[in-house]
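Only one protein chain is missing from this complex, and each of the others stays in its spot.
On to subunit A.
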Amino acid sequence: LSGGVGVDRVPGLGHSGGGSTLLGYIGIDTIIEQMRKKTMKAGFDFNIMIVGHSGLGKSTLVNTLFKSQVSRWSSGWGGEHKIPKTVEIKAVSHVIEEGGVKMKLTVIDTPGFGDQINNENCWDPISKYINEQYEKFLKEEVNIARKKRIPDTRVHCCLYFISPTGHSLRQLDIEFMKHLSRVVNIIPVIAKSDTMTPDEKNEFKHRVRKELETYGIEYYPQNEFDDDMEDKNENDKIREAMPFAVVGSDKEYQVNGKRVLGRKTAWGVVEVENPNHCEFALLRDFLIRSHLQDLKEVTHNIHYETYRARRLNDNGGLHPISVNNTQESNL
């Protein structure tokens, strides 16, 4: 800070480097506005991966989250829901705009996960994909002539869909989350939660949380990355409410004179944004309105750094590498 303005005149405050009060308006706080303008012009990327076996409403939920047709069914698919023989990775990108802010949203779908009779190691293609994105980014970073803005294709968030059995997690769920919670931010979600009555829902959530704890699965927001007490309190509240029991829908119905997103059954309409019916609103607020940037930061500062450190240590420096190298198998 320009030492001339106020430091000497205020008694008790020496050149200690502590905070000093300003006697006039400088305009430092406009930096926020400047950042905003720049971000708006540049836009930003967000990559979300959805994992779960077929029929859990993954694509519908993603459409509901971003209030547009962004799932893989949007880009001209015939609607043939054929289950592929192996796990495929399908990434579909859209640019959506709101309030002048542009977001390049990439939805990475994983059809075929958990659908086969033998699902041994069906998480391998997913793990490989995530690491490939880290590798791509690393390569760009290490380049001598770097791009001004490295395109960020790393997976910022992985929504894992849990089947609403009402009993407990399935073996496959546990295996997947165990293998991938150290590599990417996993947010477990209970799919199709309109199957369960409120009591069943609470019991199930409680049981799932206990199981996740037993198996040592750290889902986002991870305990170890809380910066300060404020963060910790906020995140604790969220962690207690997770996994969110959600319902997705892209159809609107008239309820009490209002138009709401929901599912119409013979005995009533399940309102997606009604907090008494399901926790979709909580998930959306958490994912988009409060923690979007944090997801990106954790991915960049922690998961990516872990990958980078491992890579650099393993090879003793980077040799010319290609993305689809067999060296991936070290990881």
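A few comments on the model shown:
To be clear about the criterion, contacts are C-beta pairs under 8 Å (C-beta built on N, C-alpha and C of every residue); 3 or more make two chains touch, one makes a residue touch a chain; residues count from 1.
We take it that contacts and distances are computed from a predicted model.
Choosing from "RCC1 domain-containing protein 1", "GATOR complex protein NPRL3", "FAD-dependent oxidoreductase domain-containing protein 1" or "Septin", the protein name stored in UniProt for the chain missing from the display reads "Septin". Here one chain is not drawn; of A:Arg263, A:His291 or A:Arg311, the residue touching it is A:Arg263. Among A:Thr86, A:Asn143 or A:Thr165, the one in contact with the hidden chain is A:Thr165. Which of A:Asn47, A:Thr64, A:Thr106 or A:Asn119 touches the hidden chain is settled by the complete complex: it is A:Asn119.
Residues of subunit A that touch the chain left out of view are 54-57, 81, 83, 115-120, 163-168, 170-172, 175, 192, 194-195, 197-198, 263-271, 274, 276-277.
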